Each structure stands twice: as C-alpha cells, then as structure tokens.
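Here the structure is laid out as structure tokens; the discussion comes afterwards.
The complex appears here without one of its protein chains, the remainder shown in place.
And now, chain A:
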Amino acid sequence: MAQASQPSMNRPIKPSGKLPYWVEPAFTIVAFGGFIIYSLWEVLFHNTGTYHNYVSPFFSPGVAGWFGFHVLTALYVVWVPFIFRFSCYYYRKEYYRAFSFHPFGCAVAEPKSHRNRSYKGEWKINNLHRYTWFLAVIVLIFLWKDVVEAFIFPNGFGVGIGSLILLINAILLTGYTFSCHAFRNMIGGRKDCFSCTAHGQSQKTTSYKLWHRISEANVFHGTWAWASLFSVWIADLYVRLLIMGVIHDVRLF
C-alpha cells in the first residue's frame, strides 16, 4: 500500500553528525578496495606463502598441495574467508553503503540512477552465511596450528616478530568468527526460552551463558571484522616481505 510521497521540498542540507556522512563509506572504499587489490596481487602472482616456520594466512591450509597443484595455490583457500566476509551481516552494512549506495549514509538520498531500478532487497545467497561460518572455523583451526608452529624454530621454542603477528592474527580472527550473528543464532538465539530446558529453574543454563557471552562479543563484531581484516593483511605482508628478502625476522628470544 504505497502512499503518496511528500511534495518536493527544497532540501539543500545533508545530514550532519560527528563526522561528515561520507567519511565511513569512503574509508570502506579505500580499505576494502586496497585489500582486494592486494589480495589479487597475492593470489595471482604468488604460489607460496611459507617462510621457514611462518605460513601466510592466505596460503593456509595448503589445500593446493594436498591435490598436487602448484599454481594459484592461495586461490584454494582465500575463497572461504572471502565468502564468509561477503555474507557477514556487518560487512553487508559496509558494502551496501559504500559500493551500491543503498544508502550511502543515513538519511542521505540515494543516487538518481536508483530511481529507474526497483530495489529488491538483499541477496538471498547471504542467507547461507551459517555454512560459510563452518568453513571459516575449519580454516581457523589450521591458522592456530600455524601459530603453534610459528613458535617452534629449528633450535626449539622461540618468539619472533612473525610469531607474534600470526598469534595476534589468530586471536582477532577467532574473535571475529565467534562473535558472528549466525553463530549467535546457532548457539541459542533461536530459542525463546532458555529456562524451559532447565525445568524453569532460576539458575542460568550453560546454553544461556554461552549465548549471552557470544551476544556480548557480538556488540563489537564490526571492530573484530576490521581488526581481523587488517591483521590478515599485515600477517601476509610480513611473510611476503620475508620471502622477498626485503626484511628480516627479529627473534625476541
């Protein structure tokens, strides 16, 4: 039941806030765009991401090696985090605002070109985010294995800058993965009543406590998302620069 819209008014003003409305989408375009260009360079022009005991997150797990493939080896892995992030509820906000201008900012009029195209809502494929979560968890397990190996040097246990970078990366990715909205639903969000399974007892159930914890982490899902994106970027760049001989790893002890 569409209603008559308002008569045209002179609206010279753009919404004002703490920051200009275009700052956030502009940041998204620069950060995302930069990351995508970097990823393409990494995936298309490099076939290994291993430097001694350090493995780049772009190349772990070594799926290509399992099947004997030696070209575009990162491609066999990076599609998992890509579809996980693409279908992520937080990133939907960012890319719908920054790349498709639906809308560019709150209360900012959409471009005139949108008037000739009917809006059909979000892509239904995004409903499969829950499956991409499981795939992301599998990759995450391998990244934690890489972290352990990053602390094991030929002469035994040690700590290098690379070890710490890979550790921080795994922590941030774990925070991002387990603060996911789909995981929050799986872990208990679809329940209407937690105490029902506890026969109405007043003690909070484990299921409720877990859901509550995930809900607390979920508040910062966007922060986890950006932090983990940059940590992946930094971790891969560090390993790449080591491989290229541009820098040398510093052993702390």
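The rule is simple: a residue touches a chain if its C-beta (ideal position, glycine included) is under 8 Å from a C-beta of that chain, and two chains touch if they have at least 3 such contacts; residues count from 1.
Note that contacts and distances are computed from a predicted model.
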item: Among "Imidazole glycerol phosphate synthase subunit HisF", "Succinate dehydrogenase/fumarate reductase iron-sulfur subunit", "Branched-chain amino acid transport system permease protein" or "Cytochrome bd-I ubiquinol oxidase subunit 1 apoprotein", the UniProt name of the subunit that does not appear here; value: "Succinate dehydrogenase/fumarate reductase iron-sulfur subunit"
item: Omitted-chain contact residue, chosen from A:His102, A:Lys145 or A:Arg213; value: A:His102
item: Where the unshown chain meets chain A, residue by residue; value: 1-11, 13-17, 89, 92-93, 96-97, 102-103, 106-107, 109-110, 114, 118-122, 124, 127-130, 181-182, 184-185, 189-190, 192-196, 199-200, 202, 204, 208, 218-219, 221
